[in-house]
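Note that one protein chain of the assembly has been removed; the remaining protein chains are unaltered in position.
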Amino acid sequence: MLRKTAFSLAFIAAAALHWTIAPASAEERFIVVQSTTSTANSGLLDAILPKFKDKTGIDVRVVAVGTGQAIKNATNGDGDVLFVHAKSAEEKFVADGWGVKRRDVMYNDFVIVGPKGDPAGIKGMDEATEALKKIAEAGAPFASRGDDSGTHKKELSLWKAADVDVAHASGDWYRETGSGMGATLNTAAGMGAYALTDRATWISFKNKSELAILAEGDDRLFNQYGVILVNPEKHAAVKADEGNAFIDWLTGPEGQQAIADYKLEGQQLFFPNADKATN
Amino acid sequence: MQDFGSAFGLAFELIVGFDTDLLAIVGLSLRVTFAALLISCLIGLPIGAALAVSSFPGRGALVVTFNTMMGLPPVVVGLLAYMMLSNAGPLGVLKLLYTPGAMVIAQTILVTPIVVALSRQMIEDLNKEYAEQFRSLVVPFPTAMAALLWDARFALATVALAGFGRAIAEVGAVMIVGGNINHVTRVMTTAIALETSKGDLALALALGIILLIIAMAVNAAVQGINAKARRNAYA
């Protein structure tokens, strides 16, 4: 009788697991794309992926995390395609053999946002490094991602160019949130801090509160997105055919047009530039 | 903050509007949580009962361990589950990462210690009452365990509710192993986290209110059934 009970309990457990997993595994072809919060949270992927699916029948499952974590996950083979924005890290990913080939997809730019009161007086500046210098001199609070994301890498390179040692100011006026772009903007809105954000996230961000764009237009604020197929030779599970189909579509005329067509509040968020790709 | 007011309005609209995306998210939340809870109970209740009625060297340490594990941070569990289920991990071949199955596994790890620790406590209390009578009747160990589990069933429903609460409310574990993939692994809590990061605090709060309502409905339902059954069984 005990054996019968044990057997039926095991059956219930198996049924429960099957019931939850079944819808996922029963679905058609899909790939997993490790991407960043800016592409997902801005609504871009939600807008363009259905077009790809209509054409190919391939479902694209997006895991939206910071670029650092996305690259780490892709290195573990937990994804078929990497779609992020930290060019040097991406090139290292390919050079180390984890990715097959990097291709440019699109760009937008970063902006420096801050409280409308602008205690550091950077409003209207188009030299990002000068603006950061003034923030540092004023000791005005600055909310940093602090999470090894593409935006964070960009921000650190700008501080370096401005010759400001932020590590020294950490915990003082320099506040590392260690979280995503949205969470960092929420923090900045809450404490009236400056922050570096990509324009797409900024436009789609709803809790702007007292924040506004104060500095923009520097060439150094250029934000390039690239796409890479995870190397199937490193991870046999990578779906190379489907992944390549997605990359080809994204960098091809249809994908590029779809990116250009995506607008939020009348503004184009991303500018396709795949044809300008050099490598 | 005007977000509070608009959150309630939005929650109401989402519920009355039968938003299909919302329904899918709620459905997945409940499915994942109930599956994890079921498995946790199947594993945890016998362990809890066995711990309650047995004595062996190391039992005390085991009890402390399970009690401590009730406080496991979900994000740590998520990370461990990710490392196990990742393609580069030992269980990568199962291809469970970024599926609801992975979320069930992570939540099972979170909930099982709660089921073990709380059921152990409740069954130990009941066993204090039954132990001498069972010894007199020469009740074999498995039968005693089963009888205690059955007779503690109403108290154990509360244990299950505690596990349900932990599972339905946690975000750290399911975010990491599920990936918050739209239409695949997005559940209530990860959707709330997403809307928060988009700065849409009103929508995030509205989803939170809906989550609370669901949890309340489940609790009320269990409570109601329990009270009725309890009346029919004993005072």
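Order of writing sets the chain letters: A and B. Residues in each chain are counted from 1.
In this section, contacts are C-beta pairs under 8 Å (C-beta built on N, C-alpha and C of every residue); 3 or more make two chains touch, one makes a residue touch a chain.
Here is the rule we use: contacts and distances are computed from a predicted model.
Colleague: Which of "NADH-quinone oxidoreductase subunit I", "ATP-binding cassette domain-containing protein", "L-lactate dehydrogenase complex protein LldE" or "Sarcosine oxidase subunit alpha" is the UniProt protein name of the chain not shown?
Modeller: Record says "ATP-binding cassette domain-containing protein".
Colleague: List the shown chains that the missing chain touches in the full complex.
Modeller: Touch partners of the hidden chain, whole complex considered, are B.
Colleague: Can you work out which residue in B:V64, B:L137 or B:A221 touches the chain that's missing from view?
Modeller: Touching the chain that is not displayed is residue B:L137.
Colleague: Mind listing the chain B residues that contact the chain we can't see here?
Modeller: Its contact residues with the unshown chain are 129-130, 132-133, 135-140, 143, 147, 150-151, 232-235.
One rule holds in what follows: only the chains that are shown with their structure count from here on.
Colleague: On a C-alpha centroid basis, what's the spacing between chain A and chain B, in Å?
Modeller: Here chain A and chain B have centroids separated by 31 Å.
Colleague: Inside the complex, what are the residues of chain B that reach chain A?
Modeller: Touch list, chain B to chain A: 31-32, 34-35, 38-39, 42, 86-89, 92, 95-101, 103-104, 142, 179-182, 184-185, 194, 196-202.
Colleague: Within their complex, state which residues of chain A touch chain B.
Modeller: Its residues touching chain B are 2, 9, 12-13, 16-17, 19-21, 23-25, 32, 37, 41, 46, 61-64, 73, 75-78, 179-183, 185-186, 189, 204-208, 235, 237.
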